[in-house]
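Sharing a structure below in structure tokens format, with a few things to ask.
Just one protein chain is left out here, and the rest sit where they should.
Right, chain A next:
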Amino acid sequence: MSIASTSVIQIIPRTRRGVELWLLIVAIAVAVGAYVNIGLTVQDKIPASTGYYAAGIGLLALIAHFALRYRAPYADPVMLPCAVILNGLGVAMIHRIDLGLAAVAEANGRTPKAPAAPQQITWTAVGVVLFLVVILVIRDHRRLQALTYTAGLAGLVLLVLPLIPGLGVNLNGARIWIRLAGMSFQPGEFAKVCLVIFFAGYLVVKRDVLTLAGHRFLGLDLPRARDLGPILIAWAVSLGVLVFESDLGSSLLFFGLFLFLLYVSTERAGWLIIGGLLFAGGAYFAYQTFGHVHRRIQDWLDPFSIDGGQVASGLMGQAWGGVLGRGLGQGRPELTLYGQSDMIISSFAEELGLTGVIAIILIYTLIIERGLRTALGCRDIFGKLVATGLAMSFALQVFVIVGGVTGLIPLTGLATPFMALGGTSLVANWAIIALLLRISDQARRPQTPAAPVSDETIAMAVQKQ
């Protein structure tokens, strides 16, 4: 190969499945190590369930890995290990708080509640099954574009489900749960996926119209007034979620996703401005009108003004953790309200310290940035938009819940992806990761299908030059 002909950098496609396997082994080792550590500190022995836990999480991870080898060999190698380590650590922490709560119950002479960790492991299995379904059934993400309006309708139905009397339940002031066959579900988590597909499919078609410039104002090209329809509808729906389901977090998530995709498809910052103003106005209206929102803001501004406040209990746990943490099993995360679900980041902050929290946030950042990298590399607009939407849904969700728990913004009830106790969210997140991996397989696959090249042949090719 002459020097002149290599002036265009040629990316040699590599599957990187071997890298993924090593990263998976590290992720599993960390998760199992955490589990054993908890057993040693809390019960002074390696828990008998360690084998069960290690086999479960290892097997699930490996099944997912081989599914990728088989059906998506060029998929991003980092996202799956990130999901596994978050999921594994989440289960370990839920187990640790199970032990803490059981000790408290015993000290007070009550019968301990059933442990939550086995449930979460079951849901992990369900999540991985859905992951497999997505990877194996959806061979090409572009086929989802045909389902644009079906997805939109499904998203809306899922959003509205908790409002149906007898089905929806009020939990912690918000009405975002439904109860079915004795189990609780958070349909909003799946609505999120459906709506991203809908937004993407819709914008692929309408982006040309929405890109047309209207008035120029303060150096910004504002859209034409007649094109404001879609954003107003999205705004109305998200405000509806806020008003009727009292959930600022979901409302922000849905509207934010729509805005981001609108921005990416049109490249007009004016949409962000209009959307931001609309949302701020709506949120202020909600703050003025609804006691639940008002109380959340109060709890944020002055966490200790509410006796036994959720934010305050988390803040004290995080402070107790300090920089290096108390050590797994040596904090008191059972004292934190919702320490297994909404506030699980606070539990990690307490036992793993600031160091652990930053590591967890960095793992989320990796998933988000690998997702956006996938969007950049994707060759079709629909795929770009879906990948952006799914990656940004992680970003928004992590920011809203972790920011709420750490006191940066008002606390709202969104699930901490992969970690928090709760089946729906966990399963939905596995589906999201599967979709992202499916898109990334297409994004990273060589354009003219070629047989996967192993690292050794590349090394040889480099030496030959």
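The definition used in the following text is that a residue touches a chain if its C-beta (ideal position, glycine included) is under 8 Å from a C-beta of that chain, and two chains touch if they have at least 3 such contacts; residues count from 1.
Note that in this section contacts and distances are computed from a predicted model.
The subunit not displayed here is recorded in UniProt as "Peptidoglycan glycosyltransferase", chosen from "Permease", "Ubiquinol-cytochrome c reductase iron-sulfur subunit", "Peptidoglycan glycosyltransferase" or "Multidrug ABC transporter ATP-binding protein". Of the candidate positions A:Met343, A:Val402 or A:Ala443, contact with the hidden chain is made by A:Val402. Contact with the undisplayed chain is limited, among A:Ile176, A:Ala375 or A:Ala431, to A:Ala375. Here the missing chain is touched by one residue of A:Leu210, A:Met392 or A:Leu421, and it is A:Met392. Note that of A:Lys206, A:Arg295 or A:Arg332, the residue touching the chain absent from this view is A:Arg332.
The chain not displayed touches chain A at residues 107, 260, 263-265, 267, 304, 315-323, 331-332, 335, 349, 353-354, 357-358, 361-362, 364-365, 368-369, 372-373, 375-376, 381, 384, 388, 391-392, 395, 398-399, 402-403, 406-408.
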